[in-house]
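Structure incoming, see below.
Only one protein chain is missing from this complex, and each of the others stays in its spot.
Take a look at subunit A:
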Amino acid sequence: MKKYLLSFGLLAACFTNAAAQNVLLAQDVTKDTVEVKFGPNKKYFGHMYVGYGLVAGPAENKGSAVKYGDSHEWLFGYRFKYKVGNVYALGFDLTVNPVTYYIKQKASKTLPTPFLFDEEKFKFTNFGLSVYQRFNWDKRGNYVGNFVDMGAYGNWMPVKVHIYEDDNLFGLSGPLSGVKEIKVRETGLKYVEDFNYGVLARVGFNRYVFYGSYRLSDLFGGYAVLDETGRNMYDFAELPRVTVGFQLGLHK
């Protein structure tokens, strides 16, 4: 039971009041029946989501080969949707997207150097904006429902880190040096592009979404320092362009 005092605000708002009574039930139908424009299958909808994906597809050549299964990305984003009709919608995503590429330590490796380590990785953090068009099928109530999204994204990559570690790094670590392991963290990598873009596709079943993205732009090659032969020292073979994964929409 709601005591009168607790309900006073509600009652006062609709210009009624009571004195020293228990208000057991108070319903304002006019508020209930106002048409709502925001909702999973209403005119506008927005929700947060999280995602995890694995780097897939081939690198440009063996010089940039990555460890599949380890190389991955996280997605934290907000997705907005504008419903054009029951089968078609448009929208955009704002995302924070940390990506980690674990570089395969093989003799063929060239990115960013031919040197081999116990572990070597690139960590990039993207801040992205993507736009998409959505095709829904099947009639549904106020649910996102089943859909296919096709879109494009653009990322700004302010965080670019190259990390490598070894227990015998150029003799600076290892049994003779008294240092067990050295981990080097290089930041501000000029040879990695600040911006990248690509296309994306998603298949969703309400809040459960499978996605794939394909990076069209190159990560390397924009920064040039020529060696004595006139070759750009930083024009590395591209990392894999494809990511596939799963997203969970944080909505009903």
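Heads up, the rule we're going with is that a residue touches a chain if its C-beta (ideal position, glycine included) is under 8 Å from a C-beta of that chain, and two chains touch if they have at least 3 such contacts; residues count from 1.
Note that contacts and distances are computed from a predicted model.
J.: UniProt names the one chain left off this complex as which of "Ferritin-like domain-containing protein", "DNA-binding transcriptional regulator, ArsR family", "S8 family serine peptidase" or "Amino acid ABC transporter permease"?
T.: "S8 family serine peptidase"
J.: Have a look at A:116, A:148, A:161 or A:248 and name the one touching the chain we're not showing.
T.: A:148
J.: Going by the contact rule already stated, which one of A:172, A:203, A:233 or A:250 would touch the omitted chain in the full complex?
T.: Candidates A:172, A:203, A:233 or A:250; residue touching the omitted chain: A:203.
J.: What does the interface between subunit A and the hidden chain look like in terms of residue numbers?
T.: Its contact residues with the unshown chain are 1, 11, 14-30, 32-33, 35, 41, 56-58, 60-61, 137-143, 146, 148, 201, 203, 210, 212, 214, 216-218, 241-242, 244, 252.
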